[in-house]
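Attaching a single structure in structure tokens format; questions to follow.
For this view, one protein chain was removed and the others were kept in their places.
By written order: A and B. Residues from 1 in each chain.
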Amino acid sequence: MSAHILEVSGLFVSYGRVEAVRGVSLSIPVGGIVTVIGANGAGKSTLMNAIMGVLPSRGEVLFQGRPLGRSLVEARVGEGVCLVPEKRELFAAMTVQDNLQLGAYRLGRSAVAGGMEEVFARFPRLKERRGQLAGTLSGGERQMLAMGRALMSRPRLLMLDEPSLGLAPLIVREIFRIVTDLRKDGVSILLVEQNARAALQVADEAYVMELGEITLHGPASQLAADSRVIESYLGLGARH
Amino acid sequence: MNATIALFLAQDGIINGAIYALLGVALVLVFAVTRVIFVPQGEFVAWGALTVAALEAGTVPGTAWLLAVLGLAAALLEVVRERHAMSVAKVAVMVVRDVALPFALLGLVIWAAPMRLGLAVYVLVTLVLLVPMGPLIYRLAFQPLADAPVLVLFIAAIGVHFSLLGLGLVFFGAEGFRNTPFLDMSFPLGPMMVKAQSVWIVVVTLLLLAALYAFFERTLLGKALRATAVNRLGARLVGIPVRATGRMAFALAAAIGAVSGILIGPLTTIYYDSGFLIGLKGFVAAIIAGLASYPLTALAALLVGMLESFSAFFASAFKEVIVFSLLIPVLVWRSFAAGHHDDEEEE
Partner (left out) sequence: MAAAGSSFSLRLFAVAAVAVLPLLPFVPDFWITLGGYIGLYSLVAIGLVLLTGVGGMTSFGQAAFVGFGAYATAALTTKFGFSPWATLPFALAATGLMALLIGLVTVKLSGHYLPLGTIAWGISFFYLFGNIEWLGRFDGISGLPPFSIGPISLIDARAVYYLIWLVVLVAVVLSENLLDSRVGRAMRALRGGSVAAEAFGVDTARAKLIVFVYAALLAGTSGWLYAHVQRAVSPSPFGLNAGIEYLLMAVLGGSGFVLGGVLGAAIVTVLKDQLQNILPKLIGADGNFETIVFGILMVAVLQLARQGLWPFLMRLLPPSPQKAVELSAEPLERRRLPERGMAVLEAEKARKQFGGLVAVNDVSFMVKGGEIVGLIGPNGAGKSTTFNLVTGVLPATSGEIRYMGRRIDALPARKIAELGIARTFQHVKLMPSMTLLENVAIGAHSRNRPGVISAMLRLDRLPEARLIAEAARQIERVGLTEHMHKPAGSLALGQQRIAEIARALCLDPALLLLDEPAAGLRFNEKQQLAELLSQLRADGMSVLLVEHDMDFVMKVTNHLVVLDFGTKIAEGTPAEISVNPVVLEAYLGGVE
């Protein structure tokens, strides 16, 4: 049994003739938080979508030591891989409760009640809103619902694409607190964040992605102190 | 026109409207789940009526042969298309489900057809033969195009309609049939006579619509279908197998089409090509409702039925012209309501 829940090696993803991900290798230790940082368009979301099976890719992806091959998205969800995408992809015209129920689709009706209790315990706000249509939620609530829906499938690996996108600082803090909580419950996490500073604070390991390739890799604390990372990703504050 | 005629026309309109409502709802369902505008829906209506007609005559309906052919074709093509992902188990499942079962059914029908087992059996056999054709057609024509734009799927749907139209001619011939009513009686309602068959149609329609509502609101599978319709990527990300939901939608549509055909068979003469215009009117209703709302579709269907029966009275030759010309302003209105979202899906 490998100590890594996910091992990606030599992954390529192309859109037509444009290669968006070029030979990426990365691994996520069991129960670890790994973050990928990089500029817009560096290929971070593409990488996650390829791991999820939403986009076709070349290269090897091992989940719990077994190759995922060409398996369909739904089969990967069944294995325990789950993605919370940048656009959340909620069922806008359905209620919060229905959204959560469908999150447990692979597990069947029996898993719904228990899972829903856990999610409501983690996100009390969702319990208040359970009869409301997902499309009418605020940005922060949507992100909570997206994470709650993902947790309903009891994932072993949770991939979060820009979870703080467009959220007010207070809610961002809340989201990151929950991310660290999840690790305590044994969920491994792959985190893509534009807010590199926050991501490096919660992560154990970090990768820097530029133009579809991994250019730096190391412990998160080490990268946070790396001058190249500070210059390019930790933004304006480091500039004087 | 006096009140009696108006009442009579209204009755006609309601009955037609009920059928259009069923078809319209099925079209909305298929479109929402698979983005396919299911033009061949009408063929299922014609085949529903004609299959019952063949069984009433004690002959083997062509649809029994067709199911076997479609099953064989789907299995063969799928093995070729997905050869890299095939396993012995998968092939075995397909051989049993897609080849052995349909041929066994065909054998059964050939054996039982001359025995004339009665209307209930005919209805059952018709559904058993036609419902699996929905998913088979989905697998043959649309599944390989699952990522194509709506427009391409639409052209493919027209292609499928074209093929099925020809196959209908092969299997049922150019002759029209009118089936025996379920209950051959009429009763007076105010100044006019109402046929029992009309009551059947309205009752079955209402029951089916209620059943569909319960399915979508109460069951996890029904919700999964809705979820696929609302957000296809979201559905995949929670593990809903969208191919299977697509097949499910097609099965429901085939069932609804077949039931509609069985219902109207005794009221009007059905030819192999009658279904297209009937289906298209269900379509007009579905489009008035923006291909989105089920209750609005049912309402619009009633409207189309009324418009048709009254225009048949005032200008019978131009009945179709009136109904389909009405569609154009509706399309313009819907097009503007939809905005510019589907403007850029080409290339």
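Rule of thumb we're sticking to: a contact is a pair of C-beta atoms (placed from the backbone, for glycine too) under 8 Å apart; a residue touches a chain by one contact, two chains touch by 3 or more.
What you see is a predicted model, and the numbers here were worked out from it, not measured in a lab.
Of the candidate positions A:V172, A:V192 or A:L223, contact with the unshown chain belongs to A:V172. Summary of contacts with the chain left out: across B:A3, B:L76, B:I110 or B:L331, the touching residue is B:L331. Think of the hidden chain as still there; on subunit B it touches residues 37, 140-141, 144-145, 148, 150-152, 154-156, 158-167, 169-170, 173-174, 280, 283, 287, 317-318, 320-321, 324-325, 327-328, 331-332, 334-336, 338-340, 342-347.
In the full complex, subunit A touches the omitted chain through residues 16-18, 39-41, 162, 165-166, 168-169, 172-173, 176, 194-195, 197-198, 201-202, 211, 231-232, 234-237, 239-240.
In this text, only the chains that are shown with their structure count from here on.
Contact residues of subunit B toward subunit A in the complex are 84-85, 220, 223-224, 226-227, 230-231, 233-242. Those residues of subunit A lying in contact with subunit B across their complex are 52, 54, 70, 72-74, 77-78, 82-83, 85, 89-94, 98, 101-103, 105-106, 108-109, 149-150, 152-153.
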